[in-house]
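These notes concern the structure reproduced below.
Here the complex is missing one protein chain, while the rest keep their positions.
The first chain written gets the first letter, and so on, giving A, B and C; residue counts start at 1 in each chain.
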Amino acid sequence: MVNAAGTPDLTSRVGSVVLKNPVMSASGTFGYGLEFTPFYDISRLGAVIVKGLSLLPTPGNAPQRIVETPAGMLNAIGLQNIGVERFVRDVVPRLADAGATYVANIYGRTIEEYEEVARRLSGVASLAAIELNASCPNVKEGGIAFGSNPEGLSGLTRRVREATGKPLWVKLSPNVSDIGSVARAAEDAGADAVTLINTIVGMAVDCRTRRPGLSNVTGGLSGPAIKPVALRMVWEACKAVRIPVIGIGGIQSAEDALEFLLVGAAAVQVGTANFRNPNACVEIIDGIRAFLVRERLAHLDDYRGTLRI
Amino acid sequence: MVNAAGTPDLTSRVGSVVLKNPVMSASGTFGYGLEFTPFYDISRLGAVIVKGLSLLPTPGNAPQRIVETPAGMLNAIGLQNIGVERFVRDVVPRLADAGATYVANIYGRTIEEYEEVARRLSGVASLAAIELNASCPNVKEGGIAFGSNPEGLSGLTRRVREATGKPLWVKLSPNVSDIGSVARAAEDAGADAVTLINTIVGMAVDCRTRRPGLSNVTGGLSGPAIKPVALRMVWEACKAVRIPVIGIGGIQSAEDALEFLLVGAAAVQVGTANFRNPNACVEIIDGIRAFLVRERLAHLDDYRGTLRI
Amino acid sequence: MPFRRPRFVNGRILHNGGNGIFYRMEVSIPDRIEFLPGQFAMVSGWPGNDPLLPRPLAIFRAGGARGKGTVEFVYKVVGRGTALLSGLHGGDPLQITLPLGNGFDLGREDRIWWLVGGGVGFSTVFPAAVVLEEQRAAFEVFLGARSRDQLPPREWVPGGGTPGRAHLCTDDGTAGFFGRVTDAVRERMDRLKATERARLSILACGPREMLREIAELAVPLEVPVQASLENHMACGFGVCWGCVTAVRDGEKTAYRRVCKEGPVFDAREVVW
Partner (left out) sequence: MPFRRPRFVNGRILHNGGNGIFYRMEVSIPDRIEFLPGQFAMVSGWPGNDPLLPRPLAIFRAGGARGKGTVEFVYKVVGRGTALLSGLHGGDPLQITLPLGNGFDLGREDRIWWLVGGGVGFSTVFPAAVVLEEQRAAFEVFLGARSRDQLPPREWVPGGGTPGRAHLCTDDGTAGFFGRVTDAVRERMDRLKATERARLSILACGPREMLREIAELAVPLEVPVQASLENHMACGFGVCWGCVTAVRDGEKTAYRRVCKEGPVFDAREVVW
């Protein structure tokens, strides 16, 4: 609805979760959200997705953890995090105070751990949803074992679905032959939405020292380099499932975000772009709004999924 | 062997095929090789891999066929080519005259067509090897149907293996969950080498016109953007099979080529880099030689596969 | 010796400047080149791989001596690549592959030539005027632009833009003929005697839409049109098959590489 000032309506729905706009921060690239408060009011975001949480605090991988690649970067952070207890105790009240819509990204080394983390978060009233990371390539137990085939993903999703009443988003790995069937597996197992893509497994080496660039040898590729792959997979997932699809991968600008919305994404997440420009998310929100004004569209809904083939 | 002038020995073996150096042009980025004769003597290359050949001349996809992406490009050429007959009649004599070591990249819409093309090439004495494209993402019948799972690839490889006595290289798709098992399937079915990676399926759209960037909607991503993914897959393939692995994907410089050799590739192919710099392949050869001199290595073999984990 | 076959050279920028709309860049290259009007170069000069691909630019002028050539380009900033070019300074390096493609065929004697340029398309047709002037051939220039400031500076226009020989057209009427360049061509064509028309040849470069209209106008009158296409290109020298355009091939249509079989095509062949 265009209000008096002619401002288009960016409201976006991810199942039962209503977002004031379609732009969320991607897990692992936004800390616990609070780190951004010097830059802007984080309640302006569609949602904040926090760094992946595990049952216990996790130290993460030894350095070197990041390496730059052409228009991208590899990371092997190894899911360093403060654990779900400290998150609930120290972070949740501050996110709630900040008025942020926020989502907890979770992972476990076992299905039981996933369930336990989900259960622990179920009672957190201000938490909007749980995003199940079934696709971290950087820890042996980080979900990739579950996420790289439809059967594994289905089992995990079903169990976590039963463990929590919170809206459940399942984050998919792009390291698969057929993203459509993986997305369908998540849908069939009760996911409220699928989020994709997580990083693509990659590797860097130094030809002089003859050593890998990352202590973990392989890592996850993110950034503009992967945008074409992400966009294709989001498009395929949108065709494969009826639940909402949240698009991520290489989004740097409002145009990039609009591309994902155009192929059918319900909302988007912005990851690596936050590193170069901490204001990336809010600039993207403003850019989407300006685009809709130029295109004379009152609702983002009038634009979403209107790709002309 | 360092000769009198101290020149390191770059000789590289891909099974029974001996290459004077490890640098080949990648199929589809080098025409039929002859287009490069204004730039340099193509017999300087390890090998020329020609544009994918089919049984009959193929018109290819409607334009728009290419679109640029961050540090990469998408293509959906649709395997436009002159067909195997004209290739043998018009191109082969000129490649042979030029003294080039050359390899025919082939594809078919059916297994029978693959066999037929391979048979037709078997009698071409100067042809060094056949590279079976089981991974073109841009034509429905272009091999991706065969290449995206171990079973399909195994069947195709076995049949073509029986159809020709030429060394058979199988070019793998990166759009799979587990590159190692796909590489093993090719090995078990009789491939003399595996070549990887072909392009990663991607997509681009224009948020203003709301149309896909490519007439084919999806296309294959190549260029520096994919190098980390290619390097990881080549490393995994090297661990999975005993036959030689030929590495491709985003190689632009001697350093990039050395990275693939470091993780174990027998040789490399250079694709998209030829577009920006037609001399890319020979500059890479010179760069590898200079590197070995600096590192005081007499043989490229002393360097290959020496990654320190 | 000047080279005509394509080469990849490392150039160095001598001058690069513009009026905010059009830029003109002179580059020193290792040797003198010989080129045909309508031929082009693939140019890249920015560090890093984003953007990745070189950009095609018509060769506007070439000069220099043995072992010390120069080449000039005229370009308009329309996107990231051309924006990057416009930010380069004298002394900066520039990678160039040139000369590429087939130029215009100016070999036919005793013809009347019309050179039609839409937008920055003039940069492709003006070099033809230089040759025609040398050959003392009769020619007129038609230039189309959205508005006055989008027209090339007068001193670049062959013959200095003498009225009668240079027809300037603007969509908004802020200079010259009020209307599209195709309309100006049509009007002038209507006034042409049949004997003149029989000697007429058109060279055109501009938006595909403009070229199509010129073709629709001229082909039925049997006026030959050489149209220079500006498709997207990856390589520019015929090895990627990315730049194709559909052409008539007997009964069928076939895809021809704009960089290799073109960029100049007989307008009758092209499937517009």
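Remarks
Here is the rule we go by: a residue touches a chain if its C-beta (ideal position, glycine included) is under 8 Å from a C-beta of that chain, and two chains touch if they have at least 3 such contacts.
This structure is a prediction, so every number in the text was calculated from the model and none was measured.
Just so you know, the chain we are not showing touches A, B, C across the whole complex. The chain not shown here is touched by just one of A:28, A:152 or A:264, and that residue is A:28. Among A:180, A:278 or A:305, only A:278 touches the chain left out of the display.
Among A:80, A:122 or A:181, only A:80 touches the chain that is left out of the view. Only one residue in the set A:54, A:252 or A:269 touches the chain that does not appear here, and it is A:252. Panel shows chain C; residues 46-51, 80, 83-84, 87, 89 of it touch the chain omitted from the view. Seen across the whole complex, the unshown chain contacts chain A at 28-31, 35-36, 38-39, 51, 59-60, 62-73, 75, 77, 80, 223-225, 252, 272, 274-279. The chain not shown here touches chain B at positions 70-71, 224.
The rule is simple: only the chains that are shown with their structure count from here on.
In terms of which chains touch, the assembly is arranged so that all chains touch all other chains.
Central chain by Cα centroid: B, whose mean Cα position is closest to the mean of all protein Cα atoms. Centroids of chain A and chain C (each the mean of its C-alpha atoms) stand 47 Å apart. Our note on geometry: chain B versus chain C, Cα centroid distance of 36 Å, whole angstroms.
Annotation for chain B: residues touching 2 or more other chains are 69-72, 223-225.
In chain C, the residues that reach two or more other chains under the touch definition are 48-50.
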